[in-house]
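Every protein chain except one is present and positioned as in the full complex.
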């Protein structure tokens, strides 16, 4: 009898396995490391994640698949195609940057658990884009989010952390349940969980199962919408981000989003392709709603609210999620949906770099101004010119204004995808949103350069000089994170083709 | 000079200010420190803008004046293949004057600021922003790719925002925000139009599109595209009723900001109309031209009436605000010329563009100087009951103001005359398929607008320059035009006279280019 | 028709076993304990060595007033005994007694079924503890819950080890594949399974949930009459089931000399022996503390069962 | 057996769970409701698997994973609820207002000018750096 064991292509799996194995290693190492050596774990994590991101290089031809079921005619459950690889680089790189952000955090977080959870979540996020069946997809999604709940609630002494975690948790868990119900319906209608086979099955659904299939598709997408904080399910995001440790908020806004979107892309574009005429417009409406809600929410942020900076970034991330949805809406009506989603991926790449950069600067500022209000940024240019310039650049990228050329052209790519798919109305709504977003990004940017308020007490300046200088010193991790993102942002602004080329070819 | 050299010159013109902007932020190298960090960086600004001016003069000299319709000094590099965006630079008879005007005005502004830095932020950031602004503007006039055009168009927003918000006066942050929101909303909608053209025609290359004359675009596409692009450009131009950001922005902006805003930034809107809308979507603009003309004429009348109201005693009119409204009127003529869709009108529009840049730039300089001296630009405070008596207290300043005002109202022999006359001339005999009676009405109204213009400008001259004997004697004499001011203003005045006396120099450049652009009409 | 009769017969047999065997165990316990502690035990009821003592107890219970405390959650309180008892009845049907279908009903996933259903029984104690509105009962209920955490996992893991050895989840299937050397092979697992089972039954030394000297009678404090009797019955039925299961899984069930004809005897003998051990342990060992049970489970039983799984896997691959 | 029985049962279970999620305020009860929903899904999946005669048993495989996911969720969820409970003595989801959007109201933070007047730590540090 021939071996029934599936041959596993371990090389294809390396981007997933490296963080997973490292997670276990870090957890065990944490048990045996003395307290003084714990920072080492952070560097190991960051380096490991970066290395994991590099392991996609040998896979770059993008033809590897594994966990296949040739005997039943089914496809493969894991595919390391170009889409997978790009998203893997995104999430692993994003996680590595998050690790850099967290190394010098001042919050009281148990070290070993933190790195373990971060790595586990990153492993899930890396698995997600490679999943080619609904079971793997759901498992990967949960592996991504479950550690994230714990990450959010990890500041045990903070009452807000628990609240943030609970909100995030309840929303997400409900979303999973709804998604799973949808998946069970789809399974009933098509008899398979393989994405491509589902697409095949949906075209030949027997008449009496049509309603079931449709309900399944709708429920699955509703679940994903919940997870991705697409309006009207966005309510948990600002609270969760504001309550979570800052690096975790950064992680959620970039890696969590990217992973969720890659899942949504796989489900819609690959599995539910025959229903494109249904989900295309639906996603369009959701996109319009999401970006409007997010941007208006961000606009309403007052500058003197504690943790206002994070809140603003949270609302803006909802708005940006709306932009990310636009090419997917366009994919619904495009001849070749795979072509359009490249734009989403390219935009997500841009967003990841820039948003992580912004979060890095926010983390830097938070060290001296723990309330993290927007007013704390007044006059940042005077005290930390480099950080202020970097933040200004990141914000302008997010706003899509020169000199943030990459932000601008990523938006242009999104616009052109909408225009090309005859979704003019969506493009117009997005245009209005871009302008709304500009207002709050620019207000913040302007705040950086306005003169700082004169400190009322000048006498203690001399005595506090030493301590002050120590507090202002930039820790290595944060500095590295800001530098990496800034350099990446500038390089991309000079050569947007580096990521926009994904908007050109079919990734899937 | 051969084309390859020109190519580099043009590229240098665009890139140099951007590099300069970055350089301004860096600490000055030893040896160039000057008397202080501020002076060093201001000197840096003057040097860079001066170099750009020299280069643009070289470019103008090397330009093949026999073939102004063809693109010269063109560079074409594939930049973002994914979006089909090319780094395509080039100039022809339409863009060259604007390019030189920009370089000149920025240089003058830098020079002016060297001696008279407005209060606000640091000199370092001021110079950086000024150079960034120049870079963006020069890029706008020299790129030949729709997306690059948009990029350049956007690039000027941020520096202008900060110039107003940091160095301005009055309600500056609000005005700055209003300015940027208005223009950005316009430009994003313009982006949609540009994308529509690019997606439908398969290219963003302006030369190709202009050659095609919209043959690859369906009529409805053209209509939507013109509407979207026109909206964006009209906000910038500004066209009535989308002008409302302009008076606030001008009132709040520092002198240098006002000069550049009026002298250069407004031209980007009209330039875009001529460069993109006219040749690329001839079918669309054909439909919308009468409306454009109507709005333009309303703008002329509205601007003049607003100025009249501001100029009247007791209304507390701000001089800068007044000139801003006059800009609305003047740009109305430019738009009217463009809307006539015939070479005469469009040439007039381009001429008026340049003239307005020179004259209004000068006017803003002068008003800024007056504001510095009197501490206010409120007309009632300045003139009081009897008049400010500028002639008596600072005769050269008064004389220049009178000269600029007269130039602005379109006295024959000065620059203001030709553009507006040609624009009205064009509207008198509009392009084919356009309703003649409607255009005749527009022409008549525009002519009436010139009368109103004369009215308010003369009122201003009377109230500011003239005055009772007591006023001039009772109040101490003011500092008259200083050397650096003289240096900054003379070129403008001289060019105003030159353009008025020898319009052919300019029209000869634009005429063939306009004819080739209007090929579709 | 024949089928129906067959099913009915099996049902009756299971019911009879379910009602009789626990009584036997109970009576044995009385006497064995008495002898181990150097006393007589019940001697009067029924004459011969008090054989009818439990029958008399039953009559007594049936006649007692049934009290539901005023504060109790009435419905849950009344249901709890049935929930505690019935799972053992269900389990009995899946336990093979002899070869060739001498079993209530062959279930293809019998092992999973048995473990799952036995877990339900604990719910009865939890319900009783919660619904009694008594602090002692609540404590007892919580201790029951804690005990569930301690024993369920080792039981699962060791059962998995047996399933690995046999390559099937069906209880008759496991016995079909049995060889004598399985018993030493799975010895560690057997001990772990049996220990964990004792904990499930809340038998001494794992009777913290009903520790009468601390919390009166734990979850059953408020129960009287028939309902209390059902709880007791559940405990003894549990002993029968646990011993029978251990026999089947680890001691080869009906395997033995002349197993073809007397297989069922072997099963009964082995079960009875184990039941004796259960009683013996009750008499010999002091009660553990709750945390000692947890520690025992997590630091001894679970590592041991994991090791057993590893051993089973390796041996299985080596011999195949 | 007819597919309708498990399917209807599953849908009923799911609806009960959904009702619990929407109507219950105690976080633990919400959690339990979510578990109900997940188990409804499991029932569905297994029933469909049998009905479809799926040779690869994709439905059952997914069920196994769903059970695991549910367990992990419960574990984490209870920990989080405990965390919240410990800090505020209540696990009512309605009372989680510590992070609510601070818009107006009496509890609104101080006015912007007040924050300008008081020196922030950042400002102090900057001052210190400047003089250093």
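We just call them A, B, C and D in the order they show up, numbering each chain from 1.
In the analysis below, contacts are C-beta pairs under 8 Å (C-beta built on N, C-alpha and C of every residue); 3 or more make two chains touch, one makes a residue touch a chain.
Note that contacts and distances are computed from a predicted model.
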_UniProt protein name of the chain not shown, from "Peptide/nickel transport system ATP-binding protein", "Multicomponent Na+:H+ antiporter subunit E", "NADH-quinone oxidoreductase subunit" or "Sugar ABC transporter permease"_ = "NADH-quinone oxidoreductase subunit"
_Omitted chain - touching chains that are shown_ = A, C, D
*Contact partner of the left-out chain, one of C:20, C:82 or C:273*: C:82
_Among C:54, C:97 or C:138, residue touching the chain not depicted_ = C:138
_So one chain is hidden, and I want to know which residue out of C:127, C:156 or C:232 touches that hidden chain in the complete assembly._
C:156
*Kindly state which of the options A:24, A:451 or A:476 is in contact with the chain not pictured.*
A:24
_Need a quick check: the contact residues on chain A for the chain that isn't drawn._
1-5, 24, 27-28, 31
*On chain C, what residues meet the omitted chain?*
7, 10-11, 14-15, 62-71, 81-82, 85-86, 89-90, 93-94, 104-108, 111-113, 132-136, 138-139, 142, 145-146, 148-150, 152-153, 156-157, 160-161, 163-164, 167-169, 216, 221-222, 225-226, 230, 289-291, 294-295, 298-299, 302-303, 306, 309-310, 313-314, 316-317, 320
_On chain D, residues whose C-beta touches the chain left out of the figure_ = 1, 64, 67-68, 70-72, 74-75, 78-79, 82
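The criterion applied here is as follows: only the chains that are shown with their structure count from here on.
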*When the contacting C-beta pairs are counted for A-D and for A-B, which pair yields the higher total?*
A-D
*Rounded to the nearest whole Å, what is the centre-to-centre distance of chain B and chain D, using the mean of the C-alpha atoms as each centre?*
57
*Averaging only over C-alpha atoms, locate the centres of chain A and chain B and give their separation in whole Å.*
43
*In the complex with chain B, residue positions of chain A that touch it*: 346, 389, 396, 401-403, 405, 408-409, 412-413, 415-416, 419-420, 424, 427-428, 431-432, 434-435, 438-439, 442-443, 446, 449-451, 496-497, 500-504
_chain A to chain D touching residues, read off their complex_ = 69, 72, 74, 133-135, 138-139, 142, 146, 149-150, 153, 156, 159-167, 169-170, 173-174, 176-178, 180-181, 183-185, 187-188, 191-194, 238-240, 242-243, 297, 300, 302-306, 365, 368-371, 373, 375-376, 379, 382-383, 452-453, 455-458, 460-462, 464-469, 471-472
*For chain B, which residues are in contact with chain A within the complex?*
25, 79-83, 85, 121, 125, 132, 136, 147, 150-151, 154-155, 157-158, 161-162, 165-166, 173, 177, 180-181, 184-185, 188-189, 191-192, 195-196, 198-199, 224
